[in-house]
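Excluded from the complex is one protein chain; the other protein chains are retained at their positions.
We just call them A, B and C in the order they show up, numbering each chain from 1.
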Amino acid sequence: MLLKTTKTALLKGIDQVLSTYQVAALTKQDSRVLYNYVKTSHDIFWGCRPTVLPPKKFFFPPHETLLDYTADGQIIAKIESKPLVLFGIHPCDLRGIQILDEAFADLHGDPNYLERREKAIIIGLDCHQTCDQDSFCYKVGAHYAKTGYDIMLYPLKDDQYLVEVATDRGNVFAEQFLRAIKGEEKELEEYQQAKAKAFESLKPFKDLEKFPELFQENTHHPVWEHEGARCLSCGSCVMVCPTCYCFNVTDDWELNMRAGKRQRHWDACMLHDFTTVATGENFRPTATARLHHRINRKFNYLMKKHGQSVCVGCGRCVRACLADISPKTIAEAINGEDEKEWN
Amino acid sequence: MTKIDVHHITRVEGHGNIKVDINKGKILMCRLEIVEAPRFFEAMLRGRHYDETIIVSSRICGICSVGHQLAALRAIEDAFNVKISEQEKCLRRLLNCGEFFESHVLHIYFLAVPDFKGIKSVFPLAKTNKDVVVHALNLKRFGHYIGGVIGGRLIHSTTTDVKAMSKLPTKKELEEVLKRLHEAKEELKQGVSILKGLKFPAFERETEYISLQKKGFYTLLEGNIYSSDVGEISYKNYRNVVNEYIVDYATAKRAKHNRVSYMVGALARFNNNGQWLSDDAKQIARDLGLKSPCYNSYLNTVAQFVELVHVADDSIAAAESLLNMNLKLEERSVVVTPGSGVGAVEVPRGTLYHEYIFNDKGIVQDANCVIPTGQNVNNIEEDFKALLPGISKKSQKEITLLLEMLVRAYDPCISCSAHMLDVEFV
Amino acid sequence: MSKKPKVAFFDFTGCEGCQLCAVDLTPEQLFDLLALVDIVEFREVMTDKAESYDIAFIEGSISRKPDEEKIKDIRARSKLLVTLGACSTIAGVNALRNFYPDDKLLHLVYPGHPEIDRTTIARGVSEVVKVDAMIPGCPIDTHEFLRVVKDLLLGKKPEIPTYPVCVECKMNENTCVYEKGIHCLGPVIRAGCNAICPSNGGYCFGCRGAIPKANIESMKEILQKYNLSAADALDKFKLFLERDKEIFPDDKN
Partner (left out) sequence: MELALVQSNAKLYLPEPARIVKVRNFTEHEKFFQIELLRKGSLGHDPGQFVEVSILGIGEAPISIASPPDSGNRFDLCARAVGDVTKKLFTFKKNDLIYIRGPFGHGFDDKIFQRMRGKHLLFIAGGIGYFPLRSLINQVIPNAKNYKKISILYGCKTSQDRMFPDELKKIHHLSVGSNVELLETLDHPEADWTGNVGVITTLIPKIDFDPAETIAIIVGPPIMYKFVLTSLMDKHMPKENIYMSLERRMKCGVGKCGHCQMEGVYVCQKGPVFNYADVEHNEELF
């Protein structure tokens, strides 16, 4: 279903929503732009600026309690979730959410992620240009969101928006909160044509579909050692990635030793001890091996599973990496797009 | 013949010994030996960038770390002629408030009170007088709390910077601070009855009292030096006040001014500036029977309590001003000019001076830090001499206790006083 | 006689800030702690002394000959010995003093006062006796301290992060200070402080020591890439880390 509305109406709608839902959106804090809960629609930052953390933090927080237990053997599986509206999520991050949805639902559905996710309405906001020089969404086709949203907004001129309602939930939500008129398919087409034009010169990776095989064949490509040598194993790249979801689990008693918690925390395959076992063996002891693993998760291992590049080209890891290590550079080395001699 | 040798006095900061030798009522020796390992901070500061002096000098002392940071900041500001805003001043007052609470409360309840209760630490009170321990911890933790809001943490705060505080409290945080300041004042009122219950030894010896002074204010972070003997002296001339020297048996430098010794700290501030305390603080002083001038060094503990009330009132005013300002992150421009700067501030134990000489790159060429406890050591020994004749008939145990209590009354921070003279390197 | 584990605190060359952090407890925390252990020695706040200890927490660096004997004696009487803070773990700021030639320093500092205890260079405790666990940081983090106490009581190996400050800094969603043109050692420094300095507008100067297997060469290159001369980059590491073997592996004594 296609609707059309104005920014003013959207703002009004959001303020209404706030009585029933928590709303999270891009906000400005000091000099930072980040996804955060808003108190009124005025808190929303409408620009398109890359954030340090992707919206995954709302469904998979950096630290969360899985179990609460007591010394006398009461154990409760804990899930903290509240109805949430995620507003203004850009295409790359929508892809990220879609991939996490699949990963957490896979085989044994993760109750904590899925319960939060189920209570969320996601409103996307399309972009018609890249946000900075580090992003490369167009390289993996992630400048278009395919799914992962309930409602998608396409910005037109004069603060007007086309509203694509994609799910039943989105429909119920739109009826309740969005004052909109019918939108014309033609307008969307025009919008898409203009966007296609803007991205015309920004081409996807050469042989993107073949990445899993290419990466499999290039396990010993010199680019790995070249980039890995500089890697600090600092883990920043993983923390900020919208599609990384490894975690560690810890147990802790309270000081009174009467109650305790099992918690999970974000973990990172780039960290030295990620695969160290109690006996001291480390199955991925070098930074090069770990970098190889991270990038292969994006373009090979998990790409096979999800049927699309698991790197969404948001560029967060590139911005975060002091050593200037980038999946883009590596991918271009592997597919020969860069014509650079790596030996 | 009485020989007293207390090796490593407990319930003080850092390491010190008391050595007394009395023969037939004659005092052959009485000393406070500061045996803390020398820290060499002035040498350690040399070669560091001016920014880093805040980090390094903070580590002189955990309990007065804020004071050292603020003194370092004042010295840098003095050297480079940096002016600070009202916002910055208010924030520093709040941060300093945290330190006064942590430090004074620790001293009053954890270090001093056990002496009056005839116990060896505060821990037994956790069983017998739980309410006192809860009361004291609440007050002490309030210091950590406010230090946390303003400084990231109280001990070795992370926000103090030459360019201005690197983080600002939110409005919500300030409102909470204000609320908890009022609660802390209520908590202090509970403390009055506890302090009234402590029987302080009767003792009097008049001495020279030195503190900062700024007319009209019970000043802590700015002003000139004031001596009860000679009046106002420019903070720049602090060297003429402290006249530091060393003795063989101690690693701390000592000081003397007009007389053989002088006193700094809460009692000195109370004697010099008591008229400018907040009304509530004055009332509490009256309730506790503390009158200016007071010549009983044991009552330094009471003066500290009175100061807590004042500091809370001052912080309420600071927090209210901040709430009325439109806070924004400042970034003062710092233009490095070669030369020296002096920072003088009041820390819980007395007046603290930092002086740095910078080269044209802002690198420390020479540093001097004069710490309150070092200034008080002579005065403690003079108090010993005045006290001993009157108590020399008592048992060795009683004498020891009275001497220890006297040392503790000064709340000496020995770890930071073990510093060195200016080093001239050849 | 209670059978609770006996815990003691000792201080050597340091500022005693770590001990203060160790007792920065809520009333409940203090009572809970006292229910678990007997604090038998803590010079700063008590007068009692004891013969032996289940856990001895050591604050401060070893910087004098008598201190060496004293720490050996404490070691001999302690089941577990745990360092408390940067000074005792990696010598911390105290090591800044090591840049001065020993004799010269003493001569210049206390001319004509030979009675004064001679100092040695400042060292971490593990350079003198065996250490069972460490709590890094300047000062320590109270939560980390309590966790280590619990872990030791439960027979768990106290986990101190082996990952760097960046991890926590990113979780806190800070803008990297390099973007503001400030240098930070976070990428190679052990986390566990919740990135407190960068999160409060500062930068990491390394008080918790380097992570194991830190890529120091790459870190130096990065510092230089961000306009620091090689000498200044090295100097950055010297503020707290002069005795950190990860960064300066060769013993310079």
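The criterion applied here is as follows: a residue touches a chain if its C-beta (ideal position, glycine included) is under 8 Å from a C-beta of that chain, and two chains touch if they have at least 3 such contacts.
Nothing here was measured: the structure is a model prediction, and the numbers come from that model.
Of the options A:Y144, A:Y301 or A:W342, the residue whose C-beta touches the omitted chain is A:Y301.
For the chain left out of this panel, the touching residue among A:D101, A:E187, A:D207 or A:E337 is A:D101. One chain is missing from the display, and on chain A it is touched by residues 66-67, 69, 71, 73, 75, 77, 101, 103-112, 114-115, 117-118, 147, 166-169, 219, 245-253, 257, 260, 262, 264, 267, 269, 274-279, 281, 283-284, 289, 293, 296-297, 300-302, 304. Residues of chain C in touch with the missing chain: 154-157.
Here, only the chains that are shown with their structure count from here on.
Centroids built from CA atoms put chain C at 38 Å from chain A. Mean C-alpha positions place chain B and chain C at a centre distance of 25 Å. One finds 52 Å separating the Cα centroids of chain A and chain B. Taken residue by residue, chain A touches two or more other chains at no position, since every residue touches fewer. Chain C meets chain B in the complex at residues 11-21, 24-27, 30-31, 34, 39, 42-48, 63-64, 67, 92-94, 96-97, 99-100, 104-105, 108-110, 113, 115-117, 119, 138-139, 196-197, 199-202, 205, 239. Against chain C, the residues of chain B that register as touching in their complex are 8, 10-15, 35-40, 43-44, 47-48, 52, 55-56, 59-63, 65, 102, 106, 110-111, 114, 120-123, 126, 130, 133-134, 137-138, 140-141, 144, 151-153, 155-156, 158-159, 161, 165-167, 246, 248-249, 251, 329, 415-416, 420-421, 423-425.
Residues 28-29, 32-33, 35-36, 146-147, 150, 154, 159, 162-164, 166-167, 169-171, 173-176, 178, 186-188, 211-215, 218-219, 221-222 of chain C touch chain A in their complex.
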